[in-house]
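Let me begin by handing over the structure; questions about it come next.
The complex appears here without one of its protein chains, the remainder shown in place.
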Amino acid sequence: MGFYLLHIISLIAMNLFTVMSYNLVFGKGKILHFGQLAFSIIGIYAFCVPLVRYQWPLWSALLLGCLGVLLVAAFFTWLSLHLEADGFGVMSIAVHLMFLSVVLNWQGVTRGALGIPGIPRLPYMASLESFTLVVVLFSALWMIFLWYVGKGAFGRMLSALSEGQWPAASLGISRSMVHFVAFTISGFGALLSNLTWHSYLRLLSPSDLQFPAMIFYVMIVVAGGAGSFRGCFIATVILVTLKEGLRFLNLAPNLVGPLQLILFGVILFTAVWVRRETVFPKQRVV
Amino acid sequence: MTQLIANGLIAGSLAALIAGGLALVYGVLGVFNLALGQMVLIGGYSTWWFHQVAGWALFPSIVMGISIGALLSWFTFEVFIRPFYKLHRFLPLVTTIALSLILDGMILLLFEQRPRSILSGAKETMHIAGAYVSKEQIIMIVLTMGILFIFAYVLHSTSFGRKIQAVVQHDHAAMSLGIRAPALHRFVFILSGVLASCGGIYMGIDTNLSPTIAFSITIKAYAAIIAGGKGNFWGAVFCAYLIAFSEQFVVGIHWFGAFYVPPGYQNTVALAFIIILLLVKPSGLFSSASRSA
Partner (left out) sequence: MRKTFLVSLMAIVLTACQTGADSTNNSITIGYIGPLTGDASPYGVDTLNGMLLKASEINAAGGINGKLIEIVTEDGRCTGADAASAAQKLIHVDKVIAIIGGQCSGETLAAAPIAEEAGIIMISPLSSSPDVTDAGDFIFRDYPSDALKTEAMAAYFAEKGYNKVAVITENTDFAVAFRDALKKNLGEDALVFDEVVEPNTKDFRSLVTRLNDVDFDVFFPNGQSAATIGAMLQQVREQGFEQLAVSHDVAQDQSLLQVAPIASEGLQVINVPAVSDDSEFGSKFLEQYGATQAAMAFAAHAYDAMGVLVEAIGTVGTDGIAIRDYLNDLTAYEGVVGAFSFDANGDVVGIPYVLWEVQDGAYVNLRNIDVN
């Protein structure tokens, strides 16, 4: 039981990296961004391929992973400035699917659908106990960082932009700069989640990087109250526990999957229903 | 080469059918429906059920499949769209993600995780001008063209079509002219559901249905709509065909006599093409540019 609790705590901590930083983009910035997994894919493959397949030292692989995240952030910024909000929403999914398909098809380097087994545990994280300790510590640090970013000048600029491009522009807020920083932060959140998660699994498999994972993040942020720091934290704890907790209901095996889908659908719908006034800023109508 | 064109027509007709109805929804209501792929599947699966399990003849099964699709989209509109889209037009984007999860679960419970094919018999293929096509495929291509022509006629030459165009241009102005915009919204949404189930039925007849293809159907349809200039019916139809043709040509052509594009990149090339197109013309192929800061 004890080990399983540690496992759940680690899962929550690892999800917090992504969720809390995604909350900055989607929740606070109201940018319709559904391509969070694009960061995960590029970041983790840029890290794992050189590390495991070409025996690079850890720090240089890590550097490449960070570089990958920065490039993707720049690409998303460029797209978000060129496209309309909802168009960007759908095209960010398309970008995710494109990266996924590159990873699946570039078999000489990524091993395609076979994934990369044998990823080493990161230093100081060999046993489950120490892993949990380090992950919880890091996610706490990451959240403190995000808290200050959200409360500070950058958070205010992001909010101003989300309420209106034009007034914000007239205040001298650079939309491209704010978007780039927001995407970069959410990208590094995704990288942190994946670094820890895949070294925990000791396996990088593209089947873990499909779109349903994104739906889970959207659900958490909406349920927690888009933009709310505390809300998203609580929602992560509850929903991750709930997702794992479903295993304990002893349902018939062929019912577990469909019922989980339906349950999560209902939760997401209820969350939007409850927060329908606040998820997106109210539009003025004539 | 003729085979490639035939393939493009087959795939394009299916895509155009789905994307056309959706473009109207986007134009009239301004909302995205991310449960579209699941609606396609439900239409196809219920036809399969009536034909293969209940043992009905094909035609009444198709009618039932379409009716169930219509009922489902009506229900979707009332529960997942109408309470939200006036508050903010992005809200249905999230509620329909919720719906897609629920429908995914329902499909698994009702129809199981197995491939299903509506017609179990053989399909006769004909050899026309160097291309193999089956009777069903020809019917589908012709039927899609027919539906598109009816749309063209209704949209451009009837008062009802003009009402739709008025609502597309300005909701409130149209209402002040006495057009019942809310009723029109419902009608257009159900219509898109009907077209989606037609797409599902066609897919179940032509190849087979399996529960996990829903999402890629949705994404491709929206790529066509965005590239076509959002809400522009003809733009969406054109781009649906364009995407389908580019997908066929990408894998089927020996490029510059030197290499084939690996077919694993089939979808990627189409999506990348759309992104590049949007960067050149951000508001889509067939629409005027909008203002932005």
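A few remarks follow.
In order of appearance the chains are A and B, and numbering begins at 1 in each one.
Note that a contact is a pair of C-beta atoms (placed from the backbone, for glycine too) under 8 Å apart; a residue touches a chain by one contact, two chains touch by 3 or more.
Quantities reported herein were computed from a predicted structural model and do not represent experimental measurements.
The omitted chain makes contact with just one of the residues B:154, B:213 or B:272: B:213. When the full complex is taken into account, the listed residue touching the unshown chain is A:115, out of A:29, A:50, A:68 or A:115. Chain A meets the missing chain through residues 1-4, 7, 11, 101, 104-105, 107, 112-115, 117-118, 128, 197, 200-203, 205, 207-208, 234, 238, 241-242, 244-250, 253-254, 256-258, 260-261, 270-271, 274. Think of the hidden chain as still there; on chain B it touches residues 3-4, 7, 10-11, 108, 112-117, 120-123, 125, 127, 132, 134, 203, 207-208, 210, 212-213, 216, 247-249, 251-252, 260, 262-264, 266-267.
The rule is short, and it goes like this: only the chains that are shown with their structure count from here on.
On chain B, the positions that touch chain A within their shared complex are 32, 80, 83-84, 87-91, 93-95, 97-106, 108-109, 172, 215-216, 219, 222-223, 226, 230, 262, 264-265, 267-268, 271-272, 274-275, 278-279, 282-283, 290, 292-293. Across the interface of their complex, chain B is touched by residues 32, 79, 82-87, 89-91, 93-95, 97-98, 101-102, 104-105, 165-166, 168-169, 175, 211, 215, 218, 222, 255, 257-262, 264-269, 272-273, 276-277, 279-283, 285-286 of chain A.
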